[in-house]
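Worksheet: the structure to be examined is printed underneath.
As you look at this complex, bear in mind that one protein chain is not there, while each of the others sits in place.
Here the chain labels run A and B in written order, and each chain numbers its own residues starting at 1.
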Amino acid sequence: MCLAVPGKILETTDLGISRLGKVDFGGVTRQVQLDFVPEAQTGDYVLVHVGFAISKVAEEEARRTYELLRQLAEEMPEEPA
Amino acid sequence: MTFTCPAPIAAKDKVLLGHGSGGKLSAELMRELFLPAFANPVLSRLEDQAVLEIGGGRLAFTTDSFVVKPLFFRGGDIGSLAVHGTVNDLAMGGAQPRALSAAFILEEGFPLADLRRVVDSMAQAAKRAGVSIVTGDTKVVERGSGDGVYINTAGIGVVADGVNLSAAHARPGDAVILSGAIGDHGAAILTQREGLELEGALESDSAPLNGLVEAVLAATREVRAMRDPTRGGLASALNEIAAQSGVGIALREEAIAVHAPVRGACEVLGLDPLYVANEGKMIAIVPAEQADLVVRAMRQHPLGAEAAQIGTVGGQAGLVTMRTAFGTTRIVDMLAGDQLPRIC
Partner (left out) sequence: MRYLDEYRDAGLARALAARIRARVTGSWTLMEICGGQTHTIMRYGLPELLPPGIELVHGPGCPVCVTPLETVDRAIEIAGRPGVIFVSYGDMLRVPGSHSDLFRVKAAGGDVRVAYSPMEALKIARQNPERPVVFFGIGFETTAPANAMAVWQAKREGLRNFSMLVSHVLVPPAIRLILGSPSNRVQGFIAPGHVCSVMGYQEYETLSREFRLPIVVGGFEPVDLLEAIAMLVEQLEEGRAELENQYSRSVTRSGSEPARRIMDEVFEVTSRQWRGIGPIAQSGYRLREEYAAYDAERIFGAGEIQVQEPAECIAALVMQGLKKPVDCPAFGTRCTPEAPMGASMVSSEGACAAYYSYRRHIPEAQG
């Protein structure tokens, strides 16, 4: 379960009881409820599931771990596909 | 272990939305209801168009009904779709489309201004495709019995000598060619349908393909089959060809183009672009030696700018498989009914 898609917050709207964000998914946008990610701001990436952001992407952590992966890839001998 | 066969789901006695989606249910309805009732060799070929020998020549004849919602969308409307759809069915049979009929089922209360928009759009589309709408009909049903407007178009075209296309003609070793990126129409419709609230500059790719087909046939007559992947998407069209030709089809994922916003919409809704409808794309199955020629011919036409060979005919008969970007293989199965947005 749990199809959650990463998207970038383009703008936010405060409605008092909830906060909405216009989130871009590679060219299509949707209004997303930001109630569960109070720390997420315009420019941040969030993971969206059923119209709600369930987490903010930790970009620095993503960068760090991805870099480790790429180093691994460079170390491993090239295998035939 | 004793096996007790559970009672199958009882109500197989009503029409379901899935029966109209171009997948397994549609095929079942055709096989079990229409084919046996209308029984004739032309129908049994199950092509998108019927080719009839009349007066020493060959006429292609086809019909299609249009029930799309919303009626007006970016890149077209039910009217232009109705013209393009029938023109394309004729073109896929290698026919030069000549004339269309247009029958309207209008719902009482439907605004005449909207009808005018639809009709004007049809006129423009017909002109662009080089066909005339020569006959038609209008019926009105009571408020609540329709969806604003339903359109049926039927069309005739002329098949030149030496052109012999059929979804049953694919042979192992043939090249599978696709004229461009997939999913545009279906994704555009979804983003404009209420409820899903997806916004984006997605446009339907609805277009008449007879010009592109002419370009291909001018380059070579050695084409086995052509098909436009409409409802059910690329996957359904290829599965049909595989089934009718009794062959397998092996695709390469990396060769299949999907425009970024279409991908985005599909990711959000959990849809696979392979099953999303197209209205301005075509598949051509050609002998391997003709592949480059055909791709080049397509690319020279505005509607085929992103044409590419996406696979070959081969592998287990009746199965469409795809080599993923990882080098692994997956099946591209036939869907039962419509693809639904998922959360899982």
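We take it that a residue touches a chain if its C-beta (ideal position, glycine included) is under 8 Å from a C-beta of that chain, and two chains touch if they have at least 3 such contacts.
All values reported here derive from a predicted model rather than from experimental measurement.
J.: So which of the visible chains would the left-out chain be touching?
T.: So, spelled out: the chain left out of view touches A, B.
J.: Can you work out which residue in B:G144, B:P302 or B:G327 touches the chain that's missing from view?
T.: B:G327
J.: Using the definition of touch stated at the top, determine which of B:P208, B:G264 or B:G311 touches the missing chain.
T.: B:G264
J.: From the list B:V15, B:A37 or B:L112, which touches the chain that is not on show?
T.: Residue touching the chain left out of view: B:V15.
J.: May I ask you to list the residues on subunit B that touch the chain which is not drawn?
T.: 1-11, 14-18, 24-25, 195-197, 260, 263-264, 267-270, 316, 319, 321, 324-331, 333, 336-337, 340-344
J.: Mind listing the subunit A residues that contact the chain we can't see here?
T.: Residues in contact with the chain left out: 1-6, 8, 17, 25-26, 33, 35-38, 45, 47, 49-52, 54-55, 57-59, 61-62, 65-66, 69-70, 72-73, 75-77, 79, 81.
The working rule: only the chains that are shown with their structure count from here on.
J.: Would you kindly tell me how far, in whole Å, the mean C-alpha position of subunit B lies from that of subunit A?
T.: Centre-to-centre distance between subunit A and subunit B: 35 Å.
J.: Touching subunit A in the complex: which residues of subunit B?
T.: 191, 197-202, 259-261, 263-265, 267-268, 270, 326-327, 342-344
J.: State the interface residues of subunit A toward subunit B in the complex, per the touch definition above.
T.: Those in contact with subunit B are residues 1-3, 5, 7, 24-31, 48-50, 81.
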